[in-house]
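One chain of protein is taken out of this complex; the other chains stay put.
In this document, chain identifiers A, B and C correspond to the written order of the chains, with residue numbering beginning at 1 in each.
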Amino acid sequence: MRIVVQEAPFDFGAEAQAFASGHTDMGAIVTFTGVVRDIAGDRLERMVIEHYPGMTQKALEGIAEEALSRWNLGDVLVIHRYGDLRPGDMIMMVATAAPHRKDAFEAAEYLMDYLKSRAPFWKQEFTSDGGQWVASKDEDEDALGRW
Amino acid sequence: MRIVVQEAPFDFGAEAQAFASGHTDMGAIVTFTGVVRDIAGDRLERMVIEHYPGMTQKALEGIAEEALSRWNLGDVLVIHRYGDLRPGDMIMMVATAAPHRKDAFEAAEYLMDYLKSRAPFWKQEFTSDGGQWVASKDEDEDALGRW
Amino acid sequence: MAITVLYFAWVRERIGLPRETVETEATSVAELVAELRAREERYAVAFTDISALRVALDQELSDFDAGLEGVREVAFFPPMTGG
Partner (left out) sequence: MAITVLYFAWVRERIGLPRETVETEATSVAELVAELRAREERYAVAFTDISALRVALDQELSDFDAGLEGVREVAFFPPMTGG
């Protein structure tokens, strides 16, 4: 298990390659990457992600440990950024390694669902009009009901 | 949509990075990678994947087009190898880009389920005793019932 | 007792500071919230709708009915929006 909370960008290709290469005893590797959408004509200028330093690492570790206990997994990787991001920037990634694809997929979806609503991050979007806190979605809270 | 059927290894990290970087208008990127499991003490020496050259590309395109029509997706990538593989080698990968994570995950799982049972590949495992064709699993056929 | 109280996102903005030390005899989160609301308008505004808030005690998610015995750090914030 590796949990990284950092302000700096991360190298998705290198992280994905290193994770997969480090788990050749596992048949299935799944990655998820979240990106600040860069849409032509969109008014979004930047995004700022606030977090709760004392809690973030612990919360992510708790979520990852729960995934490791629920599925047959070899390993879990979570990287999440905070601070200033621009459209097109990668916000975060998770990766799972499992003997079978069903476990790798389900665990990755579980990590994402919990990370969305249970890890202490708050997104604020800035346009030329100023900042707007991103509201949580009912569907994100509902998604936890699956597990 | 990009579909690649090749004997040569592929560079997972570079492919994943290029795919994600090429779709910054999408918020969610999912990748799946299948690996020849390299387990200490396992008798597997190599795997040979046979395919049906005239049909493979077409079958994969059909599966990818179906995914693009069923989910809100920006793009799909499928890379599948054939020929000789060793334990630890990557067999294949898929990647999906979508505005939302649910579509990206579901489409990737759909691609994998259909690719397992509807694309013309056959795996043969070799140990010091010789070759053994991998049997299809009922659960792989059953998985198609989800969609 | 002295408790460190942290505020995040728009709770922090409405109250106007990220953290403070609060002297309180509150035995539950709900009692602490009532004390804070009574202080000043900006607190009353931030805590208007408790159902729109979340609370963590010593960096673990908790709820507004929870007791404060032994708790050293209380954090208030809106629902998380990570990922």
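Everything that follows uses one rule, which is that contacts are C-beta pairs under 8 Å (C-beta built on N, C-alpha and C of every residue); 3 or more make two chains touch, one makes a residue touch a chain.
Everything numeric in this text was worked out from a predicted model, so none of it was measured.
S.K.: The chain left out touches which of the shown chains?
M.R.: Looking at the entire complex, the absent chain's contacts are B.
S.K.: Just checking the interface: what residues of chain B touch the absent partner chain?
M.R.: Touch set of chain B with respect to the missing chain: 34, 49-52, 54-55, 58-59, 80, 91-92, 112, 115-124, 133-136, 141.
Just so it is clear, only the chains that are shown with their structure count from here on.
S.K.: How far is the middle of chain B from the middle of chain C, if each middle is the mean of its Cα atoms, in Å?
M.R.: The answer is 48 Å.
S.K.: Using mean CA coordinates as chain centres, what's the chain A-chain B distance in Å?
M.R.: Roughly 23 Å separates the two chain centres.
S.K.: How many Å are there between the centre of chain A and the centre of chain C, using C-alpha atoms for each centre?
M.R.: The mean C-alpha positions of chain A and chain C differ by 26 Å.
S.K.: Considering chain A alone, which of its residues make contact with at least two other chains?
M.R.: Where chain A meets two or more other chains at a single residue, that happens at 34, 112.
S.K.: Counting only residues that touch at least two other chains, what does the list for chain C look like?
M.R.: Only 83 qualify.
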